[in-house]
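A single protein chain has been omitted from the complex, and every remaining protein chain is retained in its original position.
Right after this comes subunit A.
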Amino acid sequence: MPNIPQIHPDLFPILKSIPDPEIPVLSVIDLGVVRHAELDGSKAIVNITPTYSGCPAMDVIGDDIKKALSEKGYNPKVNLVLAPAWTTDWMTVEGKQALKKYGIAPPMDATSDKKALLGEEQVVPCPKCESTHTKLVSQFASTACKAMFKCEDCEETFDYFKCLI
């Protein structure tokens, strides 16, 4: 994606160690919500963007970032920016793999996503048994960013991280 976040190399490892409060296998970097991080002396300025408008995790993410940076001796400032709007394309490859391992099917490309959510094609593979014999249960699941599917082979229900492009 053209919109590559500019993150100061000193701040990168700190931010990379902060987990998403709802999906702890993803760091805030892997999730793609950190859009900018710069240093001005001891002042660390970090811009984050919400995944979904009503995402209740954003306040927690902001607080976690402030806490982690303060512990390393920085004076943090976190800004919430809306534009450009977050997209699942900003999730790192590493992040997508971690999601799958955690049992959540990672977001696909927009065309396959639309077909899957319209029930036209069974294209979301089960993160547990890899079967593509899956069916949509609901376009909305435990959080706004996920849809719920059921695998008809291993009979487990699983979450699918919906595309936002």
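Here, contacts are C-beta pairs under 8 Å (C-beta built on N, C-alpha and C of every residue); 3 or more make two chains touch, one makes a residue touch a chain; residues count from 1.
One rule holds for everything that comes next: contacts and distances are computed from a predicted model.
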Identity of the absent chain, which is to be given by its UniProt protein name, from "Phenylacetate-CoA oxygenase subunit PaaC", "Xanthine dehydrogenase molybdenum binding subunit apoprotein", "Ion-translocating oxidoreductase complex subunit B" or "AzlD domain-containing protein": "Phenylacetate-CoA oxygenase subunit PaaC"
By the contact criterion defined above, which parts of subunit A meet the unshown chain? Give residue numbers in ascending order. 50, 52-56, 82-87, 117-118, 137-144, 148, 162, 164-165
